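Right, subunit A next:
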Amino acid sequence: MNMSTDKQEEKSLLIDEFRQRWLEVSGEYVPVESEGDVSRQLLKIIKHNNIRSVVLAQLPLLLGIYDLLKGEVEVLADFSSDKYNRDKTIDLCSRAEAGITSVDALISETGTLAMSFYRRGDRLISSLPPLHIVVVFDVPVYRNMDTFLCAAATELSLSFITGPSRTADIEKRLVLGAHGPRRVIVLGPES
Partner candidate 1 sequence: MRISLFIPCLVDQAAPKTAWATVRLLERLGHDVHYNTNQTCCGQALFNAGFRDEARRLAERFIRVFRDAEVVVSPSGSCVSMVTRHYGELALSSEYVRDWEHLKTRVSELCAFLVDKLNITDVGARFPHSVSYHASCHLLRDLGVKDQPLRLLKNVENLELIDGDWGDECCGFGGVFRAKFSDLSFSIADRRAAELANGGAEFITGADDSCLINLQEAFRRIGASQRTVHIARILAAENGELL
Partner candidate 2 sequence: MSLIKREIHKALNNTQLREAVLSSCRRSVEKRNLTSSEIDDYEAARQRAKSIRQRSIDELESLHADFRKVFEAAGGQLHYALTADAACRIVVDLIRKAGAKRGVKAKSMVTEEIGLGKALTHIGIDAIESDLGEFIVQLAGEPPSHITAPALHRSKESIGRLFAEKLGVSYTDDPVELTGIARRVLRERFVKAEFGISGANFIAADTGHVVVVENEGNGRLGAALPPLFIAVTGIEKVIPSLHDLPPLLRLLPSSATGQRITSYVNLMLPTGREDNGSQEFHVVLVDNGRQRTIEDPLMREMLLCIRCGACLNICPIYRSVGGHVYRSVYPGPMGAVLSNLLGSRSEMHMELPFLSTLCGACRDVCPVDIDLPRLLLELRARASKPVAERMAAAGWLWTMSSPARLEMAGRIAKTTGRLFSGVLPTGGFVESGMSFHHQAEKQRR
């Protein structure tokens, strides 16, 4: 970490803003103290919520988590083959009680996760299971979508995710978990 103090301070302010906005849209936030703390908090969430099966995005950061989780829950991700199998991914994601991914960036102004899709099945992992756990330790934070898009690789499909899936189609009553996850938990830096 060779950020200047000013930059660090700015980032920490942006993270605080993100967190506040994220909570306002019914997102959940679990602060982690260090990278090492991520796995501990993750296990805590899984145990606390009686999660029996997870599907895991194929990420370098998450590979350590894969080894960690293997003994605790049924890990449905398939890292054994290079060949992507659509039907199998759908099946795994449909059975999993939680999906674990990271994201590319946080956008503070609206409490938004920016997630691009060059990794296999990420869109399904973040869509199908009722719980989406997002590990965001050490990802960039942008003030708004404009600044994010200036820095982002725009040759990819992207999703901006702001809280859990929701609907208000019945008498304007807000209901979470319409088609996507009912809960989205971000594991992120303290600030």
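Heads up, the rule we're going with is that a contact is a pair of C-beta atoms (placed from the backbone, for glycine too) under 8 Å apart; a residue touches a chain by one contact, two chains touch by 3 or more; residues count from 1.
If you want to know what made the cut, all candidates are chains of the complex that A comes from, given by their letters.
Worth saying up front: this structure is predicted, and the values here are computed from it rather than measured.
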Touching candidate - 1 or 2 - for subunit A as found in this complex: 2
Complex contact set, residues of subunit A against candidate 2: 21, 25, 84, 86, 89-90, 94, 109-110, 112, 117-124, 127-128, 144-146, 149-150, 154-173, 175, 177-181
